[in-house]
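See structure below.
All protein chains but one are shown in place.
Right after this comes subunit A.
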């Protein structure tokens, strides 16, 4: 086991690296998120494989999502997702009221925009985990509220 802070340090530096290695300017903003999402995707894919090896077969899509909210999220961020909503037509909204990555970011509106890249890795993790369980999806983060809460929207394709 490693200290939680080690992961946080690594994550922080990862975002820093991606931001610095990408040309500045509005047109490259998506590139930063995209790259972090891809690193997350790969991590999610590998991680889900290890944490589902002794788990029963999932009943359905909702069962998979529930597993991600509980087991997978706890493994990654030390707590469960606080609230799960769905429209029963392939859209799920996962709400973490205290997303650990945001815990150290000022919660004023001023920094909301700067916080976006910090959620990209987690989005990628979810998408990667789902992909490995045979579900193709798009995952986006919604920081429309006050930090450190974060909404993750999972849309099945």
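As a working rule, contacts are C-beta pairs under 8 Å (C-beta built on N, C-alpha and C of every residue); 3 or more make two chains touch, one makes a residue touch a chain; residues count from 1.
Everything that follows uses one rule, which is that contacts and distances are computed from a predicted model.
**Q** Name the chain not shown, per its UniProt record: "Trafficking protein particle complex subunit", "AP-5 complex subunit sigma-1", "Multifunctional methyltransferase subunit TRM112" or "Mss51 protein"?
**A** According to UniProt, the chain not displayed is called "Trafficking protein particle complex subunit".
**Q** Over the whole complex, note the residues of subunit A touching the chain we left out.
**A** Counting over the whole complex, subunit A touches the hidden chain at residues 1-7, 9-14, 16-17, 21, 35, 38-40, 42-43, 46-47, 50, 75-76, 78.
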